[in-house]
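Removed from the display is one protein chain of the complex; every other protein chain stays in position.
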Amino acid sequence: MYHVSKAYVAGAFALQDVSLDVSRGEFVFLTGASGAGKTTLLQLLFAAERPSEGQIVVLGRNIARLRGSAVPALRRRVGVVFQDFKLLRQRTVEENVGVTLDVVGMPRREVRAKVFTMLKQVGLQHRRYHHPVSLSGGEQQRVAIARALVGEPEILLADEPTGNLDPDLSVEIMDLMMSAAMRGTAVLVATHDVGLIERYHKRKLHLDAGRLVEDGPAAGRTE
Amino acid sequence: MYHVSKAYVAGAFALQDVSLDVSRGEFVFLTGASGAGKTTLLQLLFAAERPSEGQIVVLGRNIARLRGSAVPALRRRVGVVFQDFKLLRQRTVEENVGVTLDVVGMPRREVRAKVFTMLKQVGLQHRRYHHPVSLSGGEQQRVAIARALVGEPEILLADEPTGNLDPDLSVEIMDLMMSAAMRGTAVLVATHDVGLIERYHKRKLHLDAGRLVEDGPAAGRTE
Amino acid sequence: MRRVAVILAILVRSALRGMQSSAVASGIAVATIAIALLLIGAFALVVVNMQGLLDRFGQDLQITAYLEEGLSKAEQSLLAERVSTVEVVGRVRLISKQQALERFRATRGGAALLEGLEGNPLPASLDISLLSERRTPEGLGILNKALDGLPGIAEVAHGQEWIEGYARAASLARVSGYALGAVLALATLLIVSNTIRLGLYAREDELEILALVGASRTFVRAPFLLEGTLQGAIGGVLALGVLWAGFHLLVPQLQYGLAFFLGNTEPRFFAVAESLKLISGGAGLGLLGSLAALMAWRS
Partner (left out) sequence: MRRVAVILAILVRSALRGMQSSAVASGIAVATIAIALLLIGAFALVVVNMQGLLDRFGQDLQITAYLEEGLSKAEQSLLAERVSTVEVVGRVRLISKQQALERFRATRGGAALLEGLEGNPLPASLDISLLSERRTPEGLGILNKALDGLPGIAEVAHGQEWIEGYARAASLARVSGYALGAVLALATLLIVSNTIRLGLYAREDELEILALVGASRTFVRAPFLLEGTLQGAIGGVLALGVLWAGFHLLVPQLQYGLAFFLGNTEPRFFAVAESLKLISGGAGLGLLGSLAALMAWRS
C-alpha cells in the first residue's frame, strides 16, 4: 500500500458531499452524533455499501466501479470491527478469529498459532473454545477486534470498538490499534468516547448529519 | 412494588456470593470490568437465567423458585435494555417498541399513542416506520431503551445503555431513566461510562470477577 | 372480554405479520405443503377412482348356474328372480337354451359342430354377477348356499380360483392403497413439520425476544400455530387447484387408456366435501407441523 486516498461524495441521505484522504500509517478518529453517518462512511470504504454519488479510491481501487468479484480481494486487505460485532454464532472464538486467515487459504497450524497470539493480546486466550453467546458483551467486542487485526490488514476500520469495554481495556485496545498504525496500517476509529479522543490527540474527522464539518488534529496535539 | 430485595448468591463462575438490595425508586449504577458479571446479574433479576445457588426476591417473588408460567407476568413488570439490543428485525421501530404493550393486551390505538410519545422522548419519532437494520447503532440502542421504558416498568434494568451514544444523547437518556426513578421505578444501569457515573453521583455497585467489591454512593455525592 | 378480543386481534395480526415479514420462508412452507398435498391428493384421486378399476377387473367374474332341463319359461324367470334377491347378487341374466345355442354357433367351429345336430343339447343358464363389493370368497359362499337351496338348478360353474385371486388382488389393492396413503400422509407430515421447524429456526430469535419481553407462552405460540394452520390451508387450496387443472387437462387426453382400466366408469374429480377435506387436511398438517416444531424447539 503506497498511498490510500479517498475522494468521496455520497448521495442524499446518510452522507453528503464528504471528501477526505487518509494515508498509510495514519490514525484517524471519526466522531459525530448518533446517526451522523460514521458507520455508513466506514461501510463505503470496504464496499459493504456502494456510494450513490462520487468516487472512492481504496488501496488503488475505485470502489464505485469495483466488480463484485473483486470485492473479496479488497476486503481481505481491510480489517473491520463492526459496531454489532458480527460474530459467527455457531463457531468458537478461535474459529471466529481464524476465519480472516482461512479465507486467504492459510494452513491450519499457522492459523491456530496466529489466532492464539492475537487472542492473548486482547486477553481472551482462555475463552478460545467458547462460543460467542457465552461471552460477555465486552468479550465479544474483543473477539471482533482480534478478528479484524489478526490478518495484519492494510486498513483497519473500527466502529465503536470500545463501546462495551471498561476504560482500562479501552486503552489497551487503542494501544493495539496504535501499534498497527505504527506498522503502516491506516486506522479509522469511529467513536463517541471523548476520553479516548482527548487522550490520543490524533487527527479527528467530525461528521454532523452526513456532512464533514471538521477535519484536523484534535486541539492540544502533543506529537 | 413495595419493596424489592434481592438476597442473591450464584454458583461458581460468573457471580460469586453477591448480596444486595435495591428498593423502589432507587437509582443504582453497576460497574465492573469486561466479564465481571454485570450482564449476568441483570439477567438473573428478570429470570433469563436461574441462579445456581442462593435466593433472589424480585417484586415479592422468589425467582429461584418461580414457576415457568409465572415468568412472563414478572417480566412485564420489568423493563430491560439489552446490551445487544435484541430488536425484532422483521418489525418496524414502532412495532418493536409497542411489543411491550402488546403482550399485556393493550388496544392498538393506545399502543400507537404511547409508542409515539416514547419515541419522541428518545428522538426517533421520524424513524418509526423503519426497520432496525436501517438504523444506526445509536438509534437501535434508543429503540431498545424506548421499548424498556414504554411499559412504565416497576424495575428498569439497563445494560450498557449508552455504549453507542454520543455524550449529549447519553445525558438525555440518563435523564429519562432518572425521571423514571423519580416516579418510583427501581433503576439498575450497568455501564463503563465513567463520565456518567461521576456526573450523577448515585449509588454504585462495583463487581470484580463476579464478586461485589463495592456498594455505596459514589464519592462526592451531592444529594 | 374486551381484553380477550384485543389479545385475539393482536394474535391474528401477529400471525399475518409473521407471514408477511418472513414472506420467503412462509412462501417456501406453503409451497412445500402444497407439493406434499399434491402428491397425497393425486394419490387420493386414484383411490377414489380405484373402485372403477377394481370393477373393471371384476366384470368378467360371472357365475353360471345351469338350469335343469324341462323348466318352463315362467319357472326359469321365477328362478332368475329368486336368485337376484340373494343379497350378494348384482345382476342376473337368463340365457335360454336358444340363446345358448346362438352363442355357441357364433364361436369358431361352433357352426360346423352344430351342422349335423338336431335338437339342442345346450342347457339354459343364469349368468350371475356379484355385487362389486361382494366379490369375495365369502360372497361366493353365500351365493352357493342360496343356489343349493333352489330347486331347478343343475350345476354351478364359476372360477373359484378366479374369484379368490380377484378378492386377494382387490384387498391387496385396497390395503396397499391405505398403506401407501398412510405412508404418504406420514411423509407429508414429516416434511411439513420439518419445513415449519426450519422456518421456526430462522425465527428463533424473534420468539426468544418476545419471551424476554414478557410475552406469555400463548402469546408467542398462538400466532405461530395460526400461521402454520393458515399456511397449510393455503397449501391445500393450491394443491387442489393444481389437481383440478391437471385432472381436467389430462383426463380427456388419456380417455382411451383410462377407459381400458376403468371400463365405462367415468373418472371423477373430488366432490366438494372431499375437496374441503383436502384443504382442512392441509390446515391440520400445518397445525400439527407447527406444533411438532414448537415441541421440538423447547425440549
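We just call them A, B and C in the order they show up, numbering each chain from 1.
Keep in mind that, in the parts below, contacts are C-beta pairs under 8 Å (C-beta built on N, C-alpha and C of every residue); 3 or more make two chains touch, one makes a residue touch a chain.
Please read all numbers here as calculations on a predicted model, not as lab measurements.
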Left-out chain, listing which of the shown chains it touches: A, C
Given A:Thr100, A:Gln121 or A:Thr191, the one touching the chain that is not displayed: A:Thr100
Contacting the left-out chain in the complete assembly, out of A:Ala48, A:Leu66, A:Met178 or A:Ile197: A:Ala48
Full-complex contact with the absent chain, from C:Leu8, C:Ala202, C:Ala245 or C:Met295: C:Ala202
Hidden partner chain, touching residue among C:Pro121, C:Pro137 or C:Gly241: C:Pro121
Option from C:Leu143, C:Leu184 or C:Ile234 whose C-beta touches the chain left out: C:Leu184
Positions on chain C contacted by the hidden chain, ascending: 24-25, 28-29, 31-32, 35-36, 38-39, 42, 64, 66, 100, 104, 108-109, 112-118, 121-123, 157, 165-166, 168-169, 171-172, 175-176, 180, 183-184, 187, 190-191, 194-195, 197-199, 201-202, 254, 256-258, 260-261
In chain A, positions touching the absent partner: 46, 48, 69, 72-78, 80, 82, 86-91, 95, 99-100, 102-108, 147
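Throughout what follows, only the chains that are shown with their structure count from here on.
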Centroid distance [mean C-alpha coordinates] between chain C and chain B, Å: 61
Mean-CA-position distance for chain B and chain A (Å): 29
CA centroid of chain A to CA centroid of chain C, Å: 66
